[in-house]
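Below is one structure. I have some questions about it.
The complex appears here without one of its protein chains, the remainder shown in place.
Presenting chain A:
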Amino acid sequence: MEIEQTALPGIGLKHEFTTQSGRRIAVVSHRTGRRDVVVYDRHDPDRACETVKLNDEEADALAELLGAPRIVQRLNDLHREVEGLVSVQLPIAEGSPYAGRPMGQARARTRTGASVVAVVRAGQVHASPSPDFGLMAGDVVVVVGSPESTAAVADILVRG
């Protein structure tokens, strides 16, 4: 799939591509933060027949909806490709020493070699959380690594 990028002087940027079924769609990123989702006419592929204007918040919500299931799918693809790599989902229990503390304090990667790739909170996926991401009881931490290292992370999250 090829994404074409065009500068719109004074307005912003446009990214467009053609879907497998032959529809042409684009996203216009206005400098003001506004995002337009543009669908092109079948008969006149130069013309935008539908333009949906999204503000910051709506654009984020749409990106989340389109992106979240993809992250899980990509993870599954990842350990199909690389042997010996597993991803595990570790719930943060009420009594976990890291509930209410920044994730970085667990130093999971330094101590075990496994990586925290996402935190799922209330059904929302927070991809690649930064070390200052505050963990909370009820979160599910997604960890990728060897079976031993991911088990070690599970141990850290329970016992500290």
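Structural remarks
As a working rule, a residue touches a chain if its C-beta (ideal position, glycine included) is under 8 Å from a C-beta of that chain, and two chains touch if they have at least 3 such contacts; residues count from 1.
FYI, contacts and distances are computed from a predicted model.
As stated in its UniProt record, the chain not included in the shown complex is "CPA2 family monovalent cation:H+ antiporter-2", which appears among "2-oxoglutarate ferredoxin oxidoreductase subunit alpha", "Phosphoribosylformylglycinamidine synthase subunit PurQ", "CPA2 family monovalent cation:H+ antiporter-2" or "Phosphate transport system permease protein PstA". Residue A:32 is the one among A:32, A:55, A:89 or A:105 that touches the chain missing from this view.
Within the whole complex, the absent chain has one touching residue among A:9, A:84 or A:123, and that is A:9. Seen across the whole complex, the unshown chain contacts chain A at 6-11, 14, 16, 26, 28, 31-32, 36, 38, 40-41, 43-48, 50-51.
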